[in-house]
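Notes to accompany the following structure.
Incomplete set of chains, arranged as in the complex.
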């Protein structure tokens, strides 16, 4: 659960990154991959897509923060 | 929450862009990437896909603006 | 809201196209891109995927047109 | 609405194809594209993905055919 939608966005990015870390545990390899993906519109968009899917789950889990609206 | 579906579309595009900004904070790099992605049907479609997923979440969060219908 | 599922399909295609227009406002550029994407099975399928996601949202918004069934 | 899940699958494939037809109305072009996509595992999988998304919407619309179970 998160207090606000913004925290939900941050959690979604963190979850997406943690999954990459679980599949490629070697931090050095991830570091080597970073420049390539961070300068590719296609790769950034694909990562943004994963964040959007994770956020959809987090938002539903928090009942769209309706209790705060 | 947004007042109208149109505002929901705009929020979806903004959220998708903010995620890219969170993953590639360097505005200059994003600027360099812009021409390439903005003239690629495949990249634009992939970005449109992310917006569609974000909009699905926003629409559900706003109960599909039923209270206004 | 749309009166029928068919109108929902048309709205989904329109929304998908409007998003592309919002990300690439230059109609001439979009016109230049059209032949390439319209003759690529991969690009057409990717666009069809976005329409399917948009339609899922529109169908849920219209309660799957159950009130008319 | 469809009477059975199987009809729902068929409708999903039809909807996915109709969207391609709406975006590329020229049947001859679609015919030319057919061999290429129908012999590409990647293209067939991408098309199968669209059908899966369309089917999810159709299944929800039919309340997962629970009234028949």
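We just call them A, B, C and D in the order they show up, numbering each chain from 1.
One rule holds in what follows: contacts are C-beta pairs under 8 Å (C-beta built on N, C-alpha and C of every residue); 3 or more make two chains touch, one makes a residue touch a chain.
Everything numeric in this text was worked out from a predicted model, so none of it was measured.
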item	value
Given 4 placed chains, full-complex copy number	6
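In this text, only the chains that are shown with their structure count from here on.
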item	value
Whole-Å gap separating subunit A and subunit D, where each centre is the average of the chain's CA atoms	29
Between subunit D and subunit C, distance of the C-alpha-averaged centres to the nearest whole Å	15
Contacts with two or more other chains, residues of subunit A listed in rising order	none
Touch-based graph of the chains, sorted into line, ring, star, complete or other	line
Every chain pair in contact, whichever chains are involved	A-B, B-C, C-D
Residues of subunit B that touch subunit A when the two form their complex	1, 15-16, 18-20, 22-24, 29, 32-34, 36-37, 40, 42-43, 46-47, 49-50, 53-54, 56-57, 60-61
Subunit C-facing residues of subunit B, complex	9, 13, 38-42, 44-49, 51-53, 55-56, 59-60, 64-66, 69
